[in-house]
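All protein chains but one are shown at their positions in the complex.
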Amino acid sequence: MEVLFEHFRLWLAAFLTLGIFSFLYKDNPWYKLSEAIFVGISAGYWFVVLFWDNFYGKFWVGAGDYTFGWIGAKLSGGEVPSSSGIDLMLWVGAILGFLMLLRLIPKIGWLSRWPLAFIVGATAGLWLINYVASNVMVQVQATMVPLFSSTFGSGFDSSLGAIIGTIVIFVGTFSGLVYFFFSKAHTGAFGTTAKIGILFLMITFGASFGYTVMSRMSLLIGRIDYLLGDWLGMIK
Amino acid sequence: MRRAIPLTILAVVGTVLIVSVFLPPLENLGEDFTLFFDIIAVFAFFLGGGNLVRIHFNKLWRKRKDWGFSIVTLFGFFFMLVIGLLKIGNPGGIGADPTAEGSWFQETFNYVINPLQSTMYALLAFFVASASYRAFRAKNREATLLLLAAFIILLGRTPFGVMLTAWVPESWSIAQIPNLAVWIMNSPNLAGQRAIIIGIGLGVVSMSLRLILGIERSYLGEDRG
Amino acid sequence: MGKVNLTLLLAAVAIVIIIAIALIFPLERLGQLYSLLLIFGGLVALLLRSIFAKEVDRRIIFLFIFVAVAAPLLFPITFSEKPTAVVKAVFDRVESLPPGSTVLLSFDFDPAMAPEVQPMANAISRHCLKKGHKVIFMSLWATGQALLTQSLTNTILPEFPEKQDGIDYVNIGYKAGNEGVLNVIVSNFEKMFPTDVNSVPLGEIEIFDDIRSCRDLDFIVSFGGGLPGSKEWVLFVGDPGGVDVAAGVAAVVAPQLYPYYPAQLVGILGGVKGAAEYEFSLKETYPDLKDMDTPGLKMMGPQTLAHIVIISFIVIGNIIYFRGRRKEKGQ
Partner (left out) sequence: MKLSVFLFVLLLSISISAQDEPSDTDPAIIVPDSELVVVAPVTSLIAEDHKYDKGDHIDLSWVPSIDDQLLDGTVIGYKLYRSANGGEPVLVEEFPPGTNAFTDDGVYSDSTYSYFIAALSENYAAESNRTAPIAPEVEWLNLHRGWLFLIALIVGGSVLLFINAAKRGTKLFVRKIAGLEAVDDAVGRATEMGRPILFIPGIRDMDDVQTLAGLTILGRVARVIADYDTRIFMPTSRSLVMTAGRETVKAAYTAAGRPDKYNDDMVTYYTDEQFGYVAAVDGVMVREKPATVFLLGAFFAESLILAETGNSIGAIQIAGTARPAQLPFFIAACDFTLIGEELFAASAYLSGEPMQLGSLKGQDVGKAIAMLAILVGVFSATVGLAWDIEFFNDIVEYLSDVFSAR
């Protein structure tokens, strides 16, 4: 029985793998079936995981269970549950979440904009300073290095590659920033610098593209290894 | 009124969170908001999941094109909900971790979602090839640099790249393709990345302020109604 | 009539040639031959076609990629991996140390990094034992210890049945504390690792007779590239202790380590390619190791072919573009 089940799993995974690969030729019922399975099962999977982690694990354990226990105790005169580790603030989240559901009732659906506004405000506020610190300040600081020396170690690395490298980093970062300037048209000396900037960006994109190819191939090697090896047993 | 309250919530929450970074007693507010967000997201799923179910029921009901696949989607969705929420087929019973090894729920992940995920991911290998065939053409100066950088890095990863410049003397080792590839990654590439990253930081500041000030409010719905 | 006969004749000749090849070469060679013929023949055909500025259907490109990856997996095709300077430096260092030197190999990686890093860890372990160095194995990662044990029991030790635990090699395992561990062992091993993994006190292990701290080691290689990893080995042990350190890391991390080379790092092995180059040098130097398992070289077969295919298509794309432009101008 277990052996049979193992075979079933092996064939199921191979069936789905080939279904997705068939999309490369063109859209077809096999792909549509794999897609339907993927969407349905993964949507269910993530909801269940979110529900247990966030709703149960964070809200219910952190506040909900206690609150209802407390109300129940007050009504029936029983023992009030212990409040250790309870954070009643979590109710704010639950109430905002509930307001979200009011969209289902057209008349008061506009209330759902409150949680939306809350989320947008929180996201905007939360990231603003964060981005100034990690994106702007850290990067500016990292660029402030002597032109003909390496940043590493105490020694004065005077190799040609290192010197050209630091100069290139300085020129590239500077001209790249000029490219992003919105206030000035790209003309004259300013335009020339901006053009140098875009050239640097292009090298960046080409290089990162080429660098990623290897890891992308590894993924395909893994899948084909599964098909030919695990499934068909053709690889010794 | 319908517009004023959300805008006020937005401005207050945004401002408080910006200031909280500098006030130690409020330092953890950010984490609290993350918690709230997680909880709101679960509620929101009722809308998203409900929408998924409604669309596929509609398709099924009206017998639209490909309605058969809707049955599969719906079945998969409800199957996962039932075995995940009621923890059917979970060796630990109802009190266990839903993703415990050996549970039906996790097994379905391992044997259905996992191969689908990694195959979808593996498609990238093909698309990387077709994209480089089409895009890396020396149409102008920018495209030529893009092409050259990618070409050198790719070449540096094959034995040919090594052989091609093996004659270059050691004192000029920087000109050997594999070393040149590393140099490109560490110098011009780094410079470009830095300019992009600094720009992004400033862009976020400006957009966040537009949102908090209520200048940018298209996502909040219509003015009337 | 004549046309049909010609086709038949050609087909007959082809069949004869195929049978002849099949008789001369064993099946594996045949597969290699056919798949390489298929790929390179196809590429040449497309190249010729590109002169007429004819675009290639993307599905043809997909097919090439599929064959380029699948064929070397079926019929192991390996390429010469002439080691780059950074890899050769590590190999030469291990090679040039006198037999009996003490080398420390630290397995600082987790299962996610293992496919890239474990092959090179195995290759260098093998090299050290082969050369007659004493090897101390350890790990800064909790998840690394299991992988270390796996490497030792499944791959390395079976190949060296004559090597004795405690005399030729020792596994001191994992200790929690990240950089803190390094901070301690740079001056004293015993303080951090009172015993090896088999609970034998360090004082009773022969290797540690004249090794008190990392300063007494001849060479250190850290495998991983996460945190803690090679960088920490350099900063906390290599530099303060004056010991040579080399790194074996995942491909994405490698460029970040190059600034340390050659001043603070002897050499760097980056990703599967680094492992393949090391395996290649090892096989070249020690012919009796030719049957050893070489996952790095095996993985590089599909990688190299796929890269060649992509590079060829970039070239083909550019020929098509320039021929196409000329055509337009002509009109």
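Each chain gets a letter, A, B and C, in the order it is written, and its residues are counted from 1.
Note that a residue touches a chain if its C-beta (ideal position, glycine included) is under 8 Å from a C-beta of that chain, and two chains touch if they have at least 3 such contacts.
This one's a predicted model, so the numbers in the text were calculated from it and none came from an experiment.
Colleague: For the chain that was dropped from the view, give me its touching partners among the shown chains.
Modeller: Listed by label, the shown chains it touches are A, B, C.
Colleague: Can you tell me which of B:113, B:152 or B:185 touches the chain that was removed from the display?
Modeller: Going through B:113, B:152 or B:185 one by one, B:113 is the residue touching the chain not shown.
Colleague: Which candidate, C:71, C:156 or C:192, sits in contact with the chain we can't see?
Modeller: The one listed residue touching the chain not shown is C:192.
Colleague: Out of A:88, A:108, A:137 or A:234, which residue would touch the omitted chain in the full complex?
Modeller: Answering carefully, the residue with contact to the hidden chain is A:137.
Colleague: Looking at the whole complex, which of B:7, B:41 or B:138 touches the chain that is not displayed?
Modeller: If we include the chain that is not displayed, B:41 is the one touching it.
Colleague: Determine and list the subunit A residues touching the chain excluded from the picture.
Modeller: 20, 23, 26-27, 31-32, 34-35, 38-39, 42-43, 45-47, 50-51, 56, 60-61, 100-101, 103-104, 112-113, 116, 119-120, 122-124, 126-129, 131-134, 136-138, 140-141, 143-149, 156, 170, 173-174, 177-178, 180-186, 201-202, 204-206, 208-209, 212
Colleague: State which residues belonging to subunit B touch the missing partner chain.
Modeller: Its contact residues with the unshown chain are 18, 21-28, 34, 37, 40-41, 44-55, 81-82, 85-87, 94-95, 113, 116-117, 120-121, 123-124, 127-128, 130-132, 134-136, 146, 193, 196-211, 213, 215-216, 218-225.
Colleague: List the residues of subunit C that touch the chain left out of this view.
Modeller: Here the touching residues of subunit C are 58, 175, 177, 180-181, 183-184, 187-188, 190-192, 194.
Definition applied: only the chains that are shown with their structure count from here on.
Colleague: Farthest chain from subunit A, going by mean C-alpha coordinates, please.
Modeller: So the farthest one, by centre of C-alpha atoms, is C.
Colleague: Which integer distance in Å separates the CA centroid of subunit A from that of subunit C?
Modeller: Distance between chain centres, rounded to whole Å: 30 Å.
Colleague: Centroid of subunit A to centroid of subunit B, CA atoms only: how many Å?
Modeller: Each chain reduced to its C-alpha mean, subunit A and subunit B end up 4 Å apart.
Colleague: Report, in whole Å, the distance between the mean C-alpha point of subunit B and the mean C-alpha point of subunit C.
Modeller: The separation of the two C-alpha centroids amounts to 30 Å.
Colleague: Using the touch rule from the top of the page, what residues of subunit B touch 2 or more other chains?
Modeller: In subunit B, the residues touching two or more other chains are 125-126, 128, 132, 136, 147, 150-151, 154, 157, 179, 185-186.
Colleague: Please list all residues of subunit A that touch 2 or more other chains.
Modeller: Those would be 24, 213-214, 217, 220.
Colleague: In the complex of these two chains, what residues of subunit A are touching subunit B?
Modeller: Touch residues, subunit A against subunit B: 9, 12-14, 16-17, 20-21, 23-24, 32-45, 47-55, 58-59, 89-90, 92-94, 96-98, 100-101, 103-104, 110, 113-122, 124-132, 134-136, 139-140, 142-143, 159-161, 164-166, 168-173, 175-177, 179-180, 197-214, 216-217, 219-220, 222-223, 226.
Colleague: With touch defined as at the start, can you tell me which subunit C residues reach subunit B in the complex?
Modeller: Residue positions touching the partner: 56, 58, 61-62, 64-66, 69, 79-82, 84-85, 254-255, 258-259, 273, 303-304, 306-311, 313-314, 316-318, 321-322.
Colleague: Which of the residues in subunit C end up touching subunit A in this complex?
Modeller: Contact set of subunit C toward subunit A: 59, 62, 65-66, 69-70, 73-74, 115, 251-252, 259-260, 263-264, 271-273, 299, 302-303, 306-307, 310.
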